[in-house]
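For reference, the structure is listed below as structure tokens.
Note that one protein chain of the assembly has been removed; the remaining protein chains are unaltered in position.
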Amino acid sequence: MDPLILSFAVVNGVLLGGIYGGVALGLSLIFGVLRVVNFAHGSFLMLSLYIAFWCWSLLGLDPYLSVFVTVPAMFGLGYFVQSVIISPLIRRERALVVEPLSALLLTAGVFLVLDNLALMAFGPNVRAVQVDYYLPSPMLGPIPLNPQRLIGALAAVLVALGLSWWLRHSHMGRAIRATAQNRDAAALSGINVPFVYAVTFGIGCAVLGLFGSLIAPFMPISPSIGVAFGIKSFIVVVLGGLGSIPGCIVGGMVIGVFEAVASQHITATSAAIGSLGLFILILLVRPQGIMGRA
Amino acid sequence: MSSPALRLTNLHAGYGDVRVLRGVDLELPVGAIVALIGSNGAGKTTLLRTVSGLLRPTAGTIELGGERIDTLPPHRVVEAGFVQSPEGKQLFTGMTILENLIVGAHTPRARARRAETLEEVFELFPILAERRQSPASALSGGQQQMVAVGRALMALPRVLALDEPSLGLAPIMVDRLFESIARIRQRNLSILIIEQNVFQVLEMADSAYVLENGQISMSGTGEALLKNDHLRETYLGL
Amino acid sequence: MNTRTITATPRSAAGLPLGALAAGLGFGCVALVPLLVDDPFLIHSLIMVLFFAYMASSWNFLCGYVGQLSLGHAMFSGVGGYVSVLMFTQLGLSPWIGMLFGGLLAAGLSVLIGYPTFRLKGPYFTLTTIAFAEIVRIWVENTNDFIGVPLKGAEGLVVPAAGDSLWAFQFSSKTPYFYIILAMLALVMLATRLMERSKLGYCLKAVRGDRDAAEALGINPTPSTLAALAISAFMTALGGSFYAQFFRYINPERNMGLELSIDMAVMTIIGGQGTVAGPLLGALILTPISEMARSHLGGGLPGLHLVVYGLVLMACVLYFPKGAIAPLGRLAKRLTDRRGSRP
Amino acid sequence: MAKPSRNRIALLASTMLFGVLAAGPALAQSAVKIGCALPLSGGSATVGNQTRAGALAAAEQINAAGGIKALNGAKLEVVFGDTQSKADIGVTETERLVTRENVAALCGAFNSAVTFPATEVAERYKTPWVVVGSVKDEITERNFKYVFRINNKATYDAREQLDALDLLAKETGKKPKTIAMLYEGSDWGRSHAANVKRFAKDRGYDIVLDEAAPPNQVDFSNQLLKIRGARPDAVIVALYTPDHLLFSRQLMEQRLDLPFGIHSVGGGTEDPAFYKGLPQRAVDYVFVQEDWQIDKLQQTNDKTILAIAERTKEMLGYGMSAYAAQGASAMYVLADALERSGSTDREKLRDAIAASDIQSGPALITGYGRIKFDEQGQNTHAHGVISQNLNGQRRTIWPLENRGSETKPVWPVPAWSERKGS
Partner (left out) sequence: MTTTILDVQGISKRFGGVQAVKDLSFSVGKGEILGLLGPNGAGKTTAFNMIAGYLRPDTGKVLFEGKDIAGKRPWDVCKAGIARTFQLSKPFGDLNVIENLMVGGFCRTGDRARIRERAEWMADFLGMGRQREAEANNLTAFDRRKLELGRALCTEPRLLLMDEVVAGATPSEAGEMVELVRRIRDMGISVLIVEHVMKVIMSLSDRVVVLDYGELIADGEPQRVVAEPRVLKAYFGERYVQSRA
């Protein structure tokens, strides 16, 4: 194969994969701490895309500036969903662990409600943000880099680094990690576990809020957009290791490059089958993922 | 008369419809070491979980220094000053020793004095200072127990509860641990200790309670219980 | 709450269990509907309710009793539909026979997939079933021709009209379809009931209750779960064949898609998984909701019925984890108890 | 929402008036119900709602003009059923419309996968069905008596795209040789691609890339790279709105040069939302084949057509589309048949539709010269219209008879570097 085309493909794959990883961060964080597989992950992204869109369309806010709206709004929504909808389940469980299937079903309910409320409220029309300025395309050798995707991918790496650093060194971050590792011991150390859970869910959604704003400039928005990203996120997170923050970015880039390179040889549909197959294989052979601990 | 450090009155608790505690009365005077002994399944750990707020009592009251704490969530109980080092150590295995200890000082009160308390814990368990950057999972059983006790101390407890601190430790380590506990005592804490290592703990404790089937069947000073033939017969089967 | 309930299975005067009697009576009454009313739309709607009850029951046969959540069952429905249609169009074989082949193929496929997959627990299992089903769906959608078999990709398959013929599984009236799906539902519910009381049923319930304890009692979980999976896949495939014959048209999106799997699972969970009547109850609750949302709001509020689905699902998970059948069962029990205690 | 209620009052008033003037035939002028099964929710909801708006606008107009005169001014009442783009739901809704709502005729249902089995129900109940939007060939190849299709078959769509290429080549002497195809990987995209392939060979085009894309992609870089590698003269595209938006935007960003441009077969490019979501430069010079004449409103002075467009825009919030036009057209075809049959009897109505021969009026809003069905119910005079986006205006360039006198197609299309403002 033409090496130029191949390097194009790899660069595209890395950029896109970085965005996949960034979008999946929240899913991984929430699973890592709460052991909840958030089926509604994509729906939250869809909502933040809509928020970014309406900010642009009604208030004339640049999508990149709308992060100041989407991030707090999504944090609030995530906090609310955890403390009002999911936490009764955690309180109910006698064994004091969330029964993963109930949580999955609960978030599946959230997914149905959010996606269809969006359909009722915004209608089925596809919408898109249009900005009237041009960002210059930086060049990587002979390859031009798409500026908007580059911003997304860089943001993903930065957010992952920042999140890891914050979890490692901040007071709240340590509390979150402690709660993830041993809920009871955390409570016995004076950590307010329900609060930590709600904050974690909020942060997971806030990250989605950020990426909603970052991809809004180039992503058409419709009520069903969440599903596409949701499925991608599951694949990415399983590949990188459920709960692993760096694994998320690595998993995203692996999928991105895999699909980009594979698509040059086979059709995109076969590449989609391939990534689903990879997903199954990883679950069966190495369920902890690429970066996850055994 | 000042109120005791911890007082349980007619405490009932259980899991679902399984009743574990059936009316426990217990008093821990300020500055004392009180031992709670009993066979497996007698409800010792359930008692600690209930006091800590992990389990809601179905009846009865829990007072810490005269204040009711039986409706508080776990983190408020810690704030109020009751801290336990749970059974089986329950360390945060993905964290270093230092991080484990720092997480222990989570409440605002404890955080304000974090550096000093840390110094004190390191003084108490010098080995932890040496290995502060090691992951908790790489420690020996005795060292892990030290981390667990140290982590509880970091929260600046008024009442420290130790659940089976000698579990799984080599005899020499048990001795050392008990020595440390004796030293902690000098910090003007009240200590509630749950042990299966009956004789050693009875020697150290000011008084002790025997828990059987969720009820206190016997109590008294450590010495008196040691001499009590009934205890030996019923509890030890000798 | 520490009550010890001491009840015997309520029995009628003739000695038959009341449950069987009620089931027989219920099915008998429903069977009379086409004789009493001549309303094709009502019959059609009933067929849809019975069809979804059948699909949910087939799903329940495995997932309700093993306690694993599969969201890939639509794959088996698709296999059943495609095999029966292709055997009819390509080989001229009666769909009745094609149906059996479709069922067997689905059962075989399910064992191949299930063997490695059952090791996975909880959400991992669920995600894997979704992935398998999506692979099959995407593959069929993008395959026009597979070793000479015209799958026709996303376009879907059409069953050519063959007139009123039992052999061709085609009828001009809806009534025969109604009786067929009614009989299929009765059969799957009977099979579930028999399985519940057979060795297989006890093994599955034991594995669901506690895997370690089940193993200690001499139960090897793998063959039991695989057997249940194969039967469940077989029955789901028969449902897929019925769909194909009833609508005379199938395509991968609808007959293999995730949405069908979610419908099957959600109906069962809302009705009560691991019970014979739960899936039927779920279908009876949910199908009219969507029907009503459509006919009364006429698309004025698109997606409303799915919002209701989601809310009902969340309420069930939080407040009726055993499904709507649990409170109903308690009510029935109280009624029979009261009657029984009367002198 | 003010308008409908005013209409309802008008309707009420007129009913009362009629009641006073002629108490006798009050029964005869009760409303004629038309059932319309459409995907109002689910994947194709946008299209469904556009068709609904068109149909409603036309029905209102017909009613305001005095209803069906042959039925003493009976009003049209359009009853909708939501198919959710699912075959089984579509069939159920058809059953309901026929047996519960007792409609005189049916229309719908856009998705071929729904229309195909649903029309069978109509055939069984001997209820005429006017197909709207569905292009699957077989729908009008089953010897059905009650199914009619005003619009194109799928094969027409493909043929027309190549016809347009041929026409432009003949006009300028410049002919593209290689074609790439990019299409969504479900029913519509695949069947269109298959049809293009069938015709391309005979017309001397070389298909250099044949690429299906799974629906709802989040990125097209990979496919664009493939197109770049294949270096085609032109690309034939069949994508739905979100995918088409993404594709067009990325194509613009990557400044991928295609000497003979993008030839889209409707889908996303028929959707007004598509043009709202993209900057002008992303759609410059794009060719679109669709089932109505996009610049009809500029070219016609038929007041009824302009009024329909006005009313549709009011309902949807954006301009006319092929689907709104088709919905309106279907209503006028049915109204015409009702006038001629003078009866709501389904049998008579069916015969009247079969005998339709419309050569003027708002039924031809879609841009056809004539509507006349063959014995299979297919309107053989149906044709799509291919437009090119020129200076922000979409101008018909094919067929020649629909092309405006001032319209000059740009062929071949300029490279990105030669375009204004770059």
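By letter and in written order, the chains are A, B, C and D; residue numbering begins at 1 in each of them.
Basically, a contact is a pair of C-beta atoms (placed from the backbone, for glycine too) under 8 Å apart; a residue touches a chain by one contact, two chains touch by 3 or more.
Note that the structure is a prediction, hence the values are computed from the model and not measured.
Across the entire complex, contacts from the unshown chain go to B, C. Here the missing chain is touched by one residue of C:Ala214, C:Ala233 or C:Leu260, and it is C:Ala214. In the full complex, chain C touches the omitted chain through residues 1-9, 197-199, 202-203, 205-206, 208-210, 212-220, 274. Hidden from this view is one chain, which touches chain B at 17-18, 20, 39-43, 164, 167-168, 170-171, 174-175, 196-200, 203, 213, 233-238.
FYI, only the chains that are shown with their structure count from here on.
For chain B, the chain with the farthest CA centroid is D. Central chain (C-alpha centroid nearest the global protein C-alpha centroid): A. A straight line joining the Cα centres of chain A and chain B is 42 Å long. Taking each chain's centre as the average of its CA atoms, chain B and chain C sit 53 Å apart.
Residue numbers of chain C whose C-beta contacts span two or more other chains: 138, 141-142, 302-303. Residue positions 119, 123-124, 267, 269, 272 of chain A each touch two or more of the other chains. Note for the complex: chain A touches chain B at residues 94, 96, 171, 174-175, 177-178, 181-182, 184-194, 293.
By the touch criterion stated above, chain A contacts chain C in their complex at residues 37, 85, 88-89, 92, 100-102, 104-106, 108-113, 115-117, 119-120, 123-124, 223, 231, 234, 238, 267, 269-270, 272-273, 276-277, 279-280, 283-284, 287. Contact residues on chain D toward chain A in their complex (touch as defined above): 41, 43, 45-46, 49, 185, 211-214, 216-219, 221-223, 225-226, 228-229, 241-242, 245-246, 249-250, 253-254, 271, 273-274, 276-279.
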